[in-house]
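Certain chains of the assembly are absent from this excerpt, and the rest are unmoved.
Each chain gets a letter, A and B, in the order it is written, and its residues are counted from 1.
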Amino acid sequence: MSIFGRGSSAVQSSGAINPQTVEMAVTELEMVTDVFNRIVNTCHNKCISTRYAEPDLNKGESVCVDRCVAKFFEVNKKIGEKLQAMGAANSGGSPVGGSSFGGL
Amino acid sequence: MDFSKLNAAEQAHMTKYIEKKQMHDFMNLYAGLVERCFTSCCSDFTSKALSGKEETCVMNCADKFLKHTERVGARFAEHNAETMNEAASSFKQ
């Protein structure tokens, strides 16, 4: 038994930073933010009148935004499945990770 | 987003990163709002002063964009929660 440390796995889970773990968390956060910003932009273009006669979303705009977001996620899923299928066809495996695809 | 698998040091690192990111995202929102509302509302350059009509348009534009973003955020969060539930229940099978 060593007096110098509690063993590497104990340190790992409570003390030291694993650069790969942090990097993956950062990448995931940036990806989600990017998708969010794209939806905000795209659905604004689709649903919001640029006359800006009033400061609130009107009924029609609100409903349009809800459907726009839902449809965007559907397209996201379809294209994710397509890319996954293509990756599987090309390399015998999914291009990145796999099961979390299209689920965002 | 689920950071519960990270250890304390990693979570502290992420918290610091997220603080920086929030500052950055806010500056981006601000600059994007100005560009967007200027582009939609200002088309008369016979004067350099903002007309009353232009100012109303800009203020409405900013209000509306923020409400729009909030609404998209609510739908986005609902979708992510659903996706996580599906993922969780597929793990239980």
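Just so we're on the same page, a contact is a pair of C-beta atoms (placed from the backbone, for glycine too) under 8 Å apart; a residue touches a chain by one contact, two chains touch by 3 or more.
Quick caveat: nothing in here was measured; it's all calculated off a predicted structure.
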Written as a formula, what is the chain make-up of the whole complex? A x3, B x3
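The rule is short, and it goes like this: only the chains that are shown with their structure count from here on.
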In whole angstrom, what separates the CA-based centres of subunit A and subunit B? 14
Over in the complex, which subunit B residues touch subunit A? Could you list them? 1, 3, 5-10, 13-14, 17-18, 21, 25, 37, 40-41, 56-61, 63-65, 67-69, 71-73, 75-76, 79-80, 83, 86-87
Touching residues on subunit A, where the partner in the complex is subunit B: 12-18, 21-22, 25-26, 28-29, 32-33, 36, 39-40, 43-44, 47-48, 50, 52-57, 61-62, 65-66, 69-70, 73, 100, 103-104
